[in-house]
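Quick one: this structure, given as structure tokens, is what I'll be asking you about.
Every protein chain except one is present and positioned as in the full complex.
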Amino acid sequence: MRMKAHLTRIVHFCAAHRYYRPEWSEERNRAEFGNCANSPGHGHNYECAVTVAGVLNELTSMVMPLDDLDRLLDQKVVKRFDHDFINTVAEEFGPGKTIPTAEAVAVFIWDELQPELPEGVVLSRVRVKENETLYADYFGEKI
Amino acid sequence: MRMKAHLTRIVHFCAAHRYYRPEWSEERNRAEFGNCANSPGHGHNYECAVTVAGVLNELTSMVMPLDDLDRLLDQKVVKRFDHDFINTVAEEFGPGKTIPTAEAVAVFIWDELQPELPEGVVLSRVRVKENETLYADYFGEKI
Amino acid sequence: MRMKAHLTRIVHFCAAHRYYRPEWSEERNRAEFGNCANSPGHGHNYECAVTVAGVLNELTSMVMPLDDLDRLLDQKVVKRFDHDFINTVAEEFGPGKTIPTAEAVAVFIWDELQPELPEGVVLSRVRVKENETLYADYFGEKI
Amino acid sequence: MRMKAHLTRIVHFCAAHRYYRPEWSEERNRAEFGNCANSPGHGHNYECAVTVAGVLNELTSMVMPLDDLDRLLDQKVVKRFDHDFINTVAEEFGPGKTIPTAEAVAVFIWDELQPELPEGVVLSRVRVKENETLYADYFGEKI
Amino acid sequence: MRMKAHLTRIVHFCAAHRYYRPEWSEERNRAEFGNCANSPGHGHNYECAVTVAGVLNELTSMVMPLDDLDRLLDQKVVKRFDHDFINTVAEEFGPGKTIPTAEAVAVFIWDELQPELPEGVVLSRVRVKENETLYADYFGEKI
Partner (left out) sequence: MRMKAHLTRIVHFCAAHRYYRPEWSEERNRAEFGNCANSPGHGHNYECAVTVAGVLNELTSMVMPLDDLDRLLDQKVVKRFDHDFINTVAEEFGPGKTIPTAEAVAVFIWDELQPELPEGVVLSRVRVKENETLYADYFGEKI
């Protein structure tokens, strides 16, 4: 019988984003997105908390080697978004595609990380926090 | 197949409260509630984190329009409690009724918010934090 | 030649207060103090940061023994205000006297602590923080 | 029908720890644990958040008396670890046994607290946070 | 003899900015500003802490009416920068002019606020924080 625990690592990136659908009028963009539609965009100090779950390794008492998790987060999250414009960082957030809300960025990061985890370790939550009063959680749920 | 996410917005209010049952003696109030029984009360900078869950809208990538959520929290939580005395704000916390613990305030806020959410969106958690070391979570569980 | 440093210890207390001058009309109290005039009051998680300055002791490398500072802050600040109503805790904040703003509480705490410090140690700042966006500093300045 | 809520109390302790398996070579310890293998160790300001769950008492509106929870956490967590070396505090973390990761400390604290809770109250989570970017959660899962 | 105190109010705004001198080559911009030169920019959750100093009013125990300070900060700081691009918000930060570092934004805000304060009240510090590890302070010093 082995214990299963959850480990959360938090990384940060500073990025800009803009909410805007080019197929909509200025008025509708303003009505739906308020000042998030301002050009060229505004920005945040994003905080991304990634939680992995698995049984504790009997020799290291770890869910997974922390260095490996850190390398993965640096490569897939920080290097990708830090000091950049989310709308152009990934094709998915390009014009007419996905609006880069905290919810959508959390889903994107989940999909990037899930295939990279070692066997026996699973993502249990990706949290994307835009500021001290707003964050989105994605648990991999699809319906 | 659509993704389901959870969105948390945090609001704050500064309020006073007192733990006291008028049908009990001073001694019993003191024994059960310690210095929380002091008259006329003491106060906190409350933090209330409300989490809603739902599928992401395909055009806005949001669980629900953030402005609507903000208006609801302002009306039902902040305007109601801020710079006031919880024991008199709602009949439910009046003399001889519910003691305004963090647990009870979380249940109260859940019951206020649940009927106001748009179709397809549900509350998934109401957290009421009294200070940096104490908070209560209510997930709508009844047994 | 000896180094002089500043040491800050932070303590917390949860208290209620009310801004109200009985010699004024309800209207004037409301106009000057807004919802801080609500009866019986509202409250905060106060944070009080006390800074002492002095040369480092050659054997302990301390400005003053930390246990002594902690005892003093517990007795003069925490025990006095925690879970209580500032307007009645000290005669100075009673009806018709000093309004218990963060500024006034900082001055009060300075005057309580200054005479109790060991020789060669001086207060350099008393900070009283009402919440994450508002704090008052008193450096002992009188003009 | 009674409401069930979750109450979280957070306590802190400052402790040192070292990751090292005496049956391994210096090289392997270094490879697995990096600078966490440094002698005699390094340390953290640990934060331990303990969540208990239960129905609200009808008279006190509490999951359990807060004083009782605080006494338990002080005795089983703070007094045990604060200003000490985790590897020697409990036999379980001694040489050749369990490496004192955040994951393992969370499991240890769960096992210490669970038998001490009053009837009808259960642990729902033990969180051990090493610093602002890393924490482990244990929910009592064994597989 | 009247007590002089300092009062600090903190406001927040989310904005984007870019470090770039059009009269320099891409290489020099990159060398001087690193990824802060990325187009169209990146962003932060800015925190601006404004400190005013003055004697305590004898009737209100305040350095200045808090509502007046809040209105001023909302008008001159939050409304101006929030959800916008600093490089275009003020002519001063336009192409070929002042690079919008935290230092420069602090100086700008000082110059905006100073003429608006009531008689007898002075600015004592403007702090602009870009993130949890970087902030600039301006005390009005010119040399």
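For reference, chains read A, B, C, D and E in written order, and residue numbers begin at 1 within each chain.
Going forward, a contact is a pair of C-beta atoms (placed from the backbone, for glycine too) under 8 Å apart; a residue touches a chain by one contact, two chains touch by 3 or more.
If you're wondering where the values come from, they're calculated on a predicted model, not measured in any experiment.
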| item | value |
| --- | --- |
| Missing chain: touched chains present in the view | C, D, E |
| Residue of D:K4, D:R30 or D:H44 touching the missing chain in the full complex | D:H44 |
| Where the unshown chain meets chain C, residue by residue | 1-11, 51, 55-56, 59-63, 65-67 |
| Touch list for chain E against the chain that is not drawn | 19, 21, 32-34, 98-104, 106-107, 132-139, 141-143 |
| Residues of chain D (touch criterion as defined above) contacting the omitted chain | 12, 14-17, 34-36, 38-45, 82-85, 130-132 |
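Note that only the chains that are shown with their structure count from here on.
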| item | value |
| --- | --- |
| Option in A-E, B-C or A-B whose residue-number contact pairs overlap B-D by over half | A-B |
| Most distant chain from chain A, judged by the mean position of its C-alpha atoms | C |
| Identity of the chain that, by mean CA position, is farthest from chain B | E |
| Rounded Å distance, chain C centre to chain E centre (Cα mean) | 28 |
| Residues within chain E bordering two or more other chains | none |
